[in-house]
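First up is the structure itself, then whatever we jot down about it.
The complex appears here without one of its protein chains, the remainder shown in place.
Letters are used for the chains, namely A, B and C, taken in the order the chains are written, and counting of residues starts over at 1 for each.
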Amino acid sequence: MDSTSTWARLRNSDLLYSFCHSPMAVVSALLALAIILGAVCAPLIAPHNPFDLASLNLLDANNPPAWADDGSTQFLLGTDDQGRDILSAILYGSRISLLVGLASVLFSIVLGVTLGLISGYAGGRIDGVIMRIADVQLSFPAILIALLIDGIARGLMPRDLQDRLSLYVLIFAIGISGWVQYARTVRGATMVERNKEYVQAARLIGMRPFTILRRHILPNVLGPVLVIATIHLAVAIITEATLSFLGVGIPPTTPSLGTLIRIGNSYLFSGEWWISIFPGLTLVLLALSVNLLGDWLRDALNPRLG
Amino acid sequence: MALLDIEKLHIEFASRHGALTAIDNVTLSLEKGEILGVVGESGAGKSTIGNAVMRLLEPPGKMTGGAVSLQGRRIDQLPPHQLRELRGRRISMIFQDPLTSLDPLQTIESQLVETMLVHLSLTRQQAHARAVELLESVGIPEPRLRLQQYPHQFSGGMRQRVVIALALCCEPEVVIADEPTTALDVSIQAQILDLLRKLCKEKQVGMILITHDMGVIAEITDRVAVLYRGKLVEEGPTGKILGNPDHPYTKSLISAVPRPDVKLRRFPMVTYIENVQTDSRKDLDIRTHWLGQARDYGRHDDTPLLRVENLGMRFVLKDAFLKKNRRMLDAVKGASFTIREGEVFGLVGESGSGKSTIARLIAGLYKASSGSVIFDNVNVTALRNEAGLNAFRRQIQMVFQDPYSSLNPRMRILDIVAEPIRFHKLASSEAQTRAIVADLLDYVGLGQRALRRYPHEFSGGQRQRICIARALATRPRFLICDEPTSALDVSIQAQILNLLKDLQEKLHLTILFISHDLPVIRQMCDRVGVMRHGELLEVADTETLFAHPQHEYSKHLLSLMPTLHFMSREGLELEKPATLA
Amino acid sequence: MLNFIARRILQSVFVMLAVGFIAFAMFRYVGDPINNMVGQDTTLAQREALKKQLGLDDPFMVQYLRFIGHAAQGDFGVSYRQRRPVSELIASRMPATLELSFVSALIALLLGIPMGIYTALKRRGVLSHTFMTISLIGISLPTFLIGILMILVFGVLLRWLPSFGRGEVVHLGWWTTGFLTKSGWLSLIMPAFTLALFQMTLIMRLVRAEMLEVMQTDFIKFARARGLPERMIHFRHALKNTLVPVITITGLQLGSIIAFSIITETVFQWPGMGLLFIQSIGAVDIPVMAAYLLLIAFFFVIINLIVDLLYFAVDPRLRLQKN
Partner (left out) sequence: QSKTLHWAYQGDMMSLDPMSLNETFTLGFQGWFYETLAGYDKNLKLVPMLATSWENPEPTKWIFHLRKGVKFHDGSPFTADDVIFSWKRSLTPGSDMKGYGAKATDVKKIDDYTVEVITPGPNPILPRDWTFLYIMSKKWSETHNTTQATNVKGGESNYANMHEDGTGPFVVVDRQPDVKTTLKRFDGYWNKNMPTNVTDVVFQPITQESTRVAALISGEMDIVQPVPVQDWPRLEKEPNVRVLNEPEARAIFIGMDQHRDQLLFSNVKGKNPFKDKRVREAIDLTVDTNVINKKIMRGAAKPLGTLIADKINGYDESFGKPYKPDVAKAKKLLAEAGYPNGFEVQLDCPNDRYVNDEKICQAVASMLARVGIKIDLLAQTKSKYFAKVLLQAGNNTSMYLLGWTPSSIDADNSLVNLVSCRNPKTAAGQFNLGGYCNPKIDAITAKIESETDQAKRNALIKQAFTMLRDDYGYLPLHQQPMSWGVRKGIKVAQRADDVLDIRNVVMP
């Protein structure tokens, strides 16, 4: 095929076809797109800049949403305890949350799937070593790992670099604490798959194990990975919030979605529900759309499901 | 009122590139105690008919017209629970792919017993006793031990017999048997056919027998239906159809049947093509085609290309901590033979005798328990480093016995066949790769359309052809074919065997050819080895073997070979004058 | 088999040594325990003396080796915070966590698997979509939020369930159980569901995904052709063939239920090891943290051993490959 345009090929592809014919997929894609766009364009569309401390006025704090009795149209979804506009905070906060969530899940997947494939295919000693490392890793809650990495990063890096890198440290910390699930799942499936004759056929072609893993086994074990990954995204975003509570990573003056939920959590009883419920809703919608998309993708990638 | 009536059946597979009509207006009927043979081109829709009767068409397959009735009652619209009572109990089906029909995680026993418990009012003990009986009747030795085992521990032919036992265990009224004996050696095949015939005659069971094997058709069917591209082209009593066919397709089909009695230079091809389509087969000129290029391994001395010395393979049947409790199985014991460059070496023998195991050992897929495999003067069993193994692997290819699991379900056919070409960079451009793949597929009788489809959309025979195309795509020096044509209709079989012959003759391709089909063996092979119980009993030139078998078992095997002398011989290209009457 | 297990147990020693090593390497970053051990009036000199006495200014390798040396003799030290032997402390908290984990694992399995099967079989059903969506809402909200909302509804508004704690417990030797009293059961409901929610969603989705795959296979088709009832096809044949990934994840999740019940235990003031651990982090109670991490490592080693054994039990094709 010469380059008659990748676009034409895309338009012809089964994936796009099945996408357009699944209303669920289209709706959730639009939803996810809306959230992502909102995050990306936050500086353009947000009514306020909640990260600019000088623009905050504490006297605006705890305003209810605009439609409530004493709400003000200036703050559509109300304000939090610092006088931040919730709508703007959600828009800005999802930037951080999405970045952290996506990047760390990606990191976990790459690491976990690679190790899982190697482990399941090679078996024996390599498998033993990788799986025992996994055991060690599992014993540490994400929170502790993050503390460790953050501590080391702070120790090693000069002070002015820390601020810029804190986000990446966070991504690394959350990512590294999630790989085992992928690794063990993929390993199990690989152990089953590697005995099938199509794999042996590939071996006969003279393919190197890595190529076999990538081209043949990987697509056939990706199903559960996709399931875990889509769920993992929401979890990673929430973990970020828990970590920010320990003072690792993102400072409270630039709250992420999770941090907003955490802040609002202490106002649930007092009736200032909007501080945590709106960011929570955003997160739910995001998780929902990503998971539904994941479901669709998995079904679409399975040639046997009509 | 017939036992089973199929009227004006119409089946389509819809896809977004248009619907494919798999069955077009087919009407068939089956009487009590009758055996109806169904033959036809591979991919003609034979299995689809069976699936439609069982209401097991896979989506997007759909019955778009016609009716199916059992003893006058429509069954194509039954609600699920009534359908369930019907399936297995009154109509049962033996699927074409015995290797994947069994649940890999359940023992043979539990699958047999559960089926009986669902349909018959038996106790567990009775069911167990009957299971033992059934396995015995399909010729599986040591049935009690075998019942405890899992499907992957069985050879291909043994699994096929288990599937047959499963289909028969509830004494159904109608049996649809889709290629029930493809993986069986002649003696077992005879035993199974005997069993089926007895069943039909004594218990008045009606049977639809789908097969490519004209010997089987000749032997046990009462009537034959011939299917071509989804249409019924001819139907009639067996003798009439075989001896005096009307339709041009049937005629050319019969001429393509390999004969046990005469050796041909080339197999006759089916010349009949009704409405010529774009994917009409064109002949390949191997000398000029890519397939024949760059095939000089720089060596034509007299040492054999492959030497197998004292090869042994032992499987653990039952593991235990204590040595005395372990049960081992010697699948191959002390096998030694050699294959010269450019030779076709046949391997025949009982089902479960270790033929596939030897093939896998040679290909390096199993690690031998003892002995060695020496290929091109290199001891392959001792090879450890990747580079050496890879150099060796490029030269050896294998067509697996099971065409169902040897294709990656998530890859398109194009990618499957092109993989070795791309991987070894055998073609200069992507465009050339595609052209080569298209040629190969064309030659094995699959059209351009196949390129973008997935394995599950193909019939058994079609998949087997894909496997063959893939194996040829590496331009191998040594090809192992494990039952390469078992699922193919004679026309395609002829074409593929001709291709193999050409490759062998013109390019010195060396072939290890495993088959149950003695006529094919006779036509294809230069030398033949006979196996039983893991032992190589006898190795001889083909003609010597067929004329003067030495070992008792070989004699027995040959005596069971069906004779097809009543079929017309017109148009056959004989290699030398017929030697056998 | 015995051989396999023995080798695994040997390996687990290395796993635990590694866990201990990493743990001690990171304790420096968790904070300074001294400030939590003394009142504000304690002088700097006294603080320094205490630090020296506890060996906290030694290099972490020395601290680690000392800990391992003592642990090998069964001595895990004394909790800085509670001043009780760590082994006694953990033993007193273990029953609460194990009972909670057990029940929530049970909930996750007993609800997750059937729902996964249902949603796979009735792929386009309304109820399926409802299951799939609701379960997602459950996991996309943080555990603390879910816990508090539950307390708000069932503890405060409806007053059906106690909002915290474990209720009355019965002592059986060193084990304490809440299974024998009504208040014990009532107290268990909210934390168990909160903890199970995430695992349940994961299991449900995994089972669904795998079932969809398996339902396409030929042996399912053949099972249909044999006229087996759907129930049998789904549970006996299809479900069993989905189990390898499901077992993996369930095993891991069970482990993480035990290991990470931290948040749930904190929200519901459930007196288990998770709560102990979070309090220990807060107080930089190094002996407790070290012992806890080792214990969790041990749990995981055991769980993963069981998972690997289950692979063999479930899938006969894997059985003979170990040689």
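Before moving on, here are some points about what is shown:
By definition in this document, a contact is a pair of C-beta atoms (placed from the backbone, for glycine too) under 8 Å apart; a residue touches a chain by one contact, two chains touch by 3 or more.
Since this is a predicted model, take the numbers as computed values, not measurements.
Shown chains touched by the undisplayed chain in the intact complex: A, C.
The hidden chain makes contact, of the residues C:Met94, C:Ile137 or C:Val284, with C:Val284. When the missing chain is restored to the complex, the residue among C:Ala18, C:Leu65, C:Leu121 or C:Leu152 that touches it is C:Leu152.
Mapped onto chain A, contacts with the missing chain fall at residues 52-54, 56-59, 61-62, 81-83, 159, 163, 245-247, 251-253, 265-272. Against the chain not shown here, chain C presents residues 29-48, 51, 53-54, 75, 77-85, 88-89, 92, 148, 151-152, 155-156, 159, 162-166, 266-269, 271, 275-276, 279, 281-284.
What we mean here is this: only the chains that are shown with their structure count from here on.
When the interfaces B-C and A-C are ranked by C-beta pairs in contact, the top one is A-C. Averaging C-alpha coordinates per chain places the centre of chain A 49 Å away from that of chain B.
Centroids built from CA atoms put chain C at 51 Å from chain B. Note: centroid distance chain A to chain C, computed from Cα atoms, is 22 Å.
For chain C, the set of residues touching two or more other chains reads 216, 315, 317. Residues of chain B found to touch two or more other chains are 58, 456.
In the complex of the two chains, the chain C residues touching chain A come out as 11-12, 14-15, 18-19, 22-23, 25-26, 28-30, 132-133, 136-137, 139-145, 148-149, 152, 198, 201-202, 205-206, 209-210, 212-213, 216, 244-245, 247-249, 251-252, 255-256, 259-260, 262-263, 281, 293-294, 296-297, 300-301, 304, 307, 311, 315, 317-318, 321. Note for the complex: chain C touches chain B at residues 1-3, 216-219, 221-230, 232, 236-237, 240-241, 314-317, 319-320, 323.
Residues of chain B touching chain C in their complex: 54, 56, 58, 80, 84-89, 92-93, 95, 97, 100-106, 114-115, 118-119, 150, 152-153, 163, 166-167, 170, 315-316, 319, 321, 404, 456.
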